[in-house]
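Only a single protein chain was left out; the remaining protein chains are all shown in position.
Each chain gets a letter, A, B, C, D, E, F and G, in the order it is written, and its residues are counted from 1.
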Amino acid sequence: MNKFLMSGNNIIGEAAIRAGCRFYAGYPITPQNELAEYMAEHMRNAEGGVFIQSESEIAAMHMITGASAAGARVMTSSSSPGISLKQEGISSLAACELPSVIVNIMRGGPGMGNIRPAQGDYFQATRGGGHGDYRTIVFGPATCQELADLTMDAFDLADKYRTPVMILADGMMGQMMEPFIFTKPQPRQYSENFMLRGAGDGKSKIIRGLILDAIDMEEHNWKLARKHEVIAKNEIRYETYQTEDAELIVVAYGTAARIAKGALKRLREHNKVKAGLFRPITLCPFPEAQLRSLSGKIKDFLVFEMSTGQMLDDVRLSLQGYADIGFHGRPGGAVPTPAELANVIVRYYEKKD
Amino acid sequence: MNKFLMSGNNIIGEAAIRAGCRFYAGYPITPQNELAEYMAEHMRNAEGGVFIQSESEIAAMHMITGASAAGARVMTSSSSPGISLKQEGISSLAACELPSVIVNIMRGGPGMGNIRPAQGDYFQATRGGGHGDYRTIVFGPATCQELADLTMDAFDLADKYRTPVMILADGMMGQMMEPFIFTKPQPRQYSENFMLRGAGDGKSKIIRGLILDAIDMEEHNWKLARKHEVIAKNEIRYETYQTEDAELIVVAYGTAARIAKGALKRLREHNKVKAGLFRPITLCPFPEAQLRSLSGKIKDFLVFEMSTGQMLDDVRLSLQGYADIGFHGRPGGAVPTPAELANVIVRYYEKKD
Amino acid sequence: MAKIIFQRPKYLKENVFHYCPDCGHSIAHRLIADVVDEMGIRGITIGVPPAGCAVLAYNYFDLDMIEAQHGRGPALATGLKRTLPDRFVFSYQGDGDLASIGIAESFHAANRGENITVFFINNAVYGMTGGQMAPTTMLEQRTTTTPAGRHKTLDGYPVKVCELLSPLQGVAYAQRCTLTSPAQVNKTKKAIRKDFQCQKDALGFSIAEILSPCPTNWKMSPADACKWVDEVMNKEFPLGGYSRTLRQPPKKRRRLCELWPLKRYFPVLTDKVF
Amino acid sequence: MAKIIFQRPKYLKENVFHYCPDCGHSIAHRLIADVVDEMGIRGITIGVPPAGCAVLAYNYFDLDMIEAQHGRGPALATGLKRTLPDRFVFSYQGDGDLASIGIAESFHAANRGENITVFFINNAVYGMTGGQMAPTTMLEQRTTTTPAGRHKTLDGYPVKVCELLSPLQGVAYAQRCTLTSPAQVNKTKKAIRKDFQCQKDALGFSIAEILSPCPTNWKMSPADACKWVDEVMNKEFPLGGYSRTLRQPPKKRRRLCELWPLKRYFPVLTDKVF
Amino acid sequence: MKGFIKINKTLCKESHFCINVCPNSHIVAGNEYNTQGYRSVCIDEAKECNGYALCATMCPDIAIEVYRE
Amino acid sequence: MKGFIKINKTLCKESHFCINVCPNSHIVAGNEYNTQGYRSVCIDEAKECNGYALCATMCPDIAIEVYRE
Amino acid sequence: MAIKAIFSGFDGQGVLMMGYSLAHSAMNQDYHVTFFPSYGAEVRGGTANCTVAIAEEKIASPVASETDYMVAMNAPSLFTFQNKITAGGVIFMNSSIIKAHPNRPDVDIRRAIPCSELAEEMGNSRVANIIMMGAFIKKTGIVTFEIYLKSLEPILGSRKKSAAEINHRAFSTGFDYLKN
Partner (left out) sequence: MAIKAIFSGFDGQGVLMMGYSLAHSAMNQDYHVTFFPSYGAEVRGGTANCTVAIAEEKIASPVASETDYMVAMNAPSLFTFQNKITAGGVIFMNSSIIKAHPNRPDVDIRRAIPCSELAEEMGNSRVANIIMMGAFIKKTGIVTFEIYLKSLEPILGSRKKSAAEINHRAFSTGFDYLKN
């Protein structure tokens, strides 16, 4: 299979179109502009493809809602501030159980922040920044190959579970290039009954999130919660690296995990600390059990995030006091080198005993 | 002091005006309309008072941003879907460190949901539904007296720490009436240096969240994080009820805590289970240490929320495996009676041993 | 042998309207259902109810429907229509929904000339939430958020939606009408039909603004409410229409559909319909 | 003895503009700073820069300034002005900022007749983010999101902001101008002065729309960019003004200030200024 | 022209539009509360109906069916 | 009328507006790169300046100061 | 003592005012009290209702459950709420409008007060609710005749003197209508 060398933003765009995405609406924002621009260039050439530069992130959100209800595979993308504006819409998509893919190419926050790579939106993505009880599937890709693969899978899972799926990457993943290949996407395979295409001579259908009766609404909430449990049972993804003989486990995702890997390699080379890496790929649902199982033999964990500590909560919830957890954070767009991180790990490890 | 009998929404409005709030912008949404309407009626009679029914929740957010920068004590309010729309603005207020009070009278979610009392926005409020690393102070009042007191305190803390403060109540707190008294609010007492009122002949000032340099931005992020730690040290509030001799602790806040109290009373009267209540009043920062300290002698905790389980995370993070934690949730607008909850508690307690 | 000449429209469900007596929504619903029936497009029509008193419209219309978040109807309808260009798509909105929180979505859908129809119920007040000021509230009008009457320098001026949108080149048809007499009701029905016709001819954005009584929040009797529409609202919101049909002959604009070769894209679906 | 007749405005900081060569923002900044100086209002003026290439405007203007989130300038300025009615408040915005994401805030601030000024830099493109389509992009114009040129049925029509806002009763003054010749530059400066004068007289909302070259994203030389403004943009966006001053004599409108007896509310603060 | 109407009293919400528009006062106010809590209008048999359907056209709640001979 | 100008070469961004508007071609293109990486314009002493300040009026980067005798 | 009462009827029959006046007077008699109205879309063109809870100690939940008293000003409310009444509770019905009968044999005491008619007789249909309150207070004795009327004034505040009398008369009418 022949290799490609494309920027992360473009990979997501191409992978989406190959996966059958035929409706994209979005609004410019750095560092995800290349994704919208790729869609502008190629979507209208795809059969039935629609590209709209919406008047705002909010409008984009509700455009994909309509298109999803109409049966198209839909995607929108933005970066941190724009994703905040989409929260009402995401909550509504989850409530209406409409398949959809939302891409967040994170930048430094809070507020206007800056346009550098950061991981400050983990809470927003995994705890539902929107109102009410709902969760979405959240992927945290760490390589260009994963960007391609997970984007395609995102559309499949969105259909399978009738839920919004978020791809949570950062400015570095969005901008960098790396050789990768496109695998063959799944054909669309799940029920289309929910779609609205006009009632024909049949019974008319309704898609809505408004459920005035408290008991019905409660049941709907539990239904969504059960759905999320099924997802947690079937769809958890994660990677472990050099954990077999590790005395210390670094937990990191996305860009942070890339850097961590580099750091661990160095440590092995200069045979300093024997450390391993646990990398969640599904950030929500979080691979709780899988992480906890490591705490059987290993008692030292170091969480590294490009934030002040958000995934840290999930790690603490997973390990429930079975192990010691340290944290190293670089928020606001600072990206350490593998060498810097390696030193941090050594210092942390030595301080410990 | 003479008693008042007002609806929760009106209490917040009156307390705010007494606390010196002179700028309110908001947009109608049930079940918080009475608050906006109270402001419409009374704000313009207060000296220098401004009431604006903004074109949207988003506009309201940025209006109070401007007014806060100009030196007014500001407030906006909404209910769940409207609060989702405010997330970008809240993140920006936190980044710019502007004092402000935001009221969320929660309703059933997700999506359009319904207008009944619910607690599904706990994650959004406490984890920063907006992008980037920031936290706000979040109050969870449970009585009309607390609505009055905490609203006044909210303005004081917002000034003291230059941060947004959220009052997280629900439709029941917003609609119900209960006798209460107005205490005397603090006068404004903190530095006004940050305010923009024109540079006069002096040096011009800038208020901004944009910090392009990654290292400066990182420092800003840590500054905000440190600020939150100081708040956690000084401002934690909570209530314990019948915990001395309790064999089981129910953890609940706001409306849920009211109901829990009623349930516990019954259980004592019919001397069934000896149970106590731990009620966080500051939901963020969460009274971690205070709750953990209880786990010394008591090993059974039952979390009750009008949601599928959100504060549950904070309880688990606090107890870190030191005690067993059960959960009972009634999401989507369902409000159990004290009697119903009492039965749940008994069943849970008996199942346990 | 007597024959029935007026009855419940075929595509309204049996449910009793939850609307107040004399609410304009009720008549508007009936007229839309009638036109859908007359044009024989029930099977290929999708409606978008708003947040507002009409939030439950799907309990009445026997059509495929999807709720829009407050103000976002035109964006959502855009998504539907661009995906299914041979369907009829309408967004049903109140004045707060369309002209306040949703002004951006309304304006830009119109400016893009989205080939959709908006039914705009202008009742000069927020109904659903209990009578707050709407963008269309009259100066001096008392509402729960303008207890002293709407003040022009503090609260702004009534927003004239048809005047705002009709200059846009994307707008094919904009008509303001009312419901205060049998004659007006029939005119309104004609406007609704014209709206759908515009969609059929792929002329672009069409809107019918229906001045509509809200006796509950106006605190008036039904009769007074109608009087107020005729005597007060009409002054600020003159009845009449704006049509750009002639300037943009169907042939040119019908390309809009060809751009998305739907039948090939969803083979299953178009046959299902007819 | 030679005397200096043209120099850097007093209230621009020494920093070198980060703008591209021939960027309209640069000249606009200079003109605003000049007018603020001439009117002697530096001490009582607060500016609101946007998300956009001018996001760093506070590095240049020696004025109190607060950044607005993308599109929200007019709302933020409303908050400032209502709290400090005797200050001069301006919101500085690009076309994406004002007419796309921020259309609601712009429209309603204008409709409320907020006594603020908007400086609107219309460069027919999103500059900051690298040249995507703006609401003001010309039909057929190629941008990074309209690689085949803006298509009227797919992407909509150029939005005419002055034409959109000037009919609103809240708008006291709206002027479209350009920067392509010394004469035009001076006209633009006059417009900016008029804007501030409107605020002084509390006449309501004022806006100057400045057609402005973006050679970088137009991929043109500075000279060609100016030519394009004169020959292409001017056709779609005719220069000229709309003024409502006479219809609303200051006296009536100045009440706006009296409504918030500021001096009493912030005793410290007004003396600080003069 | 002759006609007649049928009023569905459970639907009527007492707006009295029909009464106002009927040229022959064929419809009159009622005083029985229906399940919705409104006093539905009734037919005055004394007056005749020409089947113009003005009442039905104005009726918000579609409570009137109109027939023609 | 006589005048003269001073050009701040570190500010110039080579837009050449000044050159285009100067009636006397008093300003000419340069070929020295400044720290910003542009080749600042220079003065042609051969030509004179009447101090109209057209160049300065058009200069986006305020690189020109104008004086009059 | 700890009681709960539901007041229910059409929008515009002043049911919220009935509940509020009771809560207010109970407060003035130094009871703990909560008042919880129906709100939002529920009331759109339908029936309004509110729940008042009165007790000697703090009240946990203001919502209606195990209600002791119910005031039904129209038929729909009777049907909606009659099953919330505890055995032995009391239902007050506006018998001028409600022809139906409650299906609760266990609610043995029931009071039919033709308050609409009584109000018409007084020539002021708007005071039907106050007449009903007269009967309600007489029967329940939760607060005294005087305290209730005193609490009423600030509530109806703005209106002029004459109104106060009318209310006084209306209240007495209801109060006296119930023998024992």
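Just so we're on the same page, contacts are C-beta pairs under 8 Å (C-beta built on N, C-alpha and C of every residue); 3 or more make two chains touch, one makes a residue touch a chain.
This is a predicted model, so every value here is computed, not measured.
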Candidates A:H42, A:K261 or A:R316 - the one touching the absent chain: A:K261
Hidden-chain contact residue, picked from the options A:N45, A:S293 or A:T337: A:T337
For subunit F, the residues touching the chain missing from this view: 13, 33, 35-37
Interface with the undisplayed chain - residues on subunit A: 3, 5, 7, 30-31, 115, 171-172, 175-179, 258-259, 261-263, 265, 335, 337-339
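In this text, only the chains that are shown with their structure count from here on.
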Chain whose mean Cα position lies farthest from subunit A: E
Pair joined by more contacting C-beta pairs (B-C or B-D): B-D
Farthest-lying chain, centroid of Cα atoms versus that of subunit B: F
Geometric centre distance via CA averages, subunit F-subunit B, whole Å: 61
Residues within subunit C bordering two or more other chains: 19-21, 23, 55, 67, 69, 100-101, 103-104, 107-108, 128-130, 135, 154-155, 259
Set of subunit B residues in contact with two or more other chains: 30, 44, 52, 55-56, 58, 81, 88, 92, 96, 111-112, 115, 208-210, 335
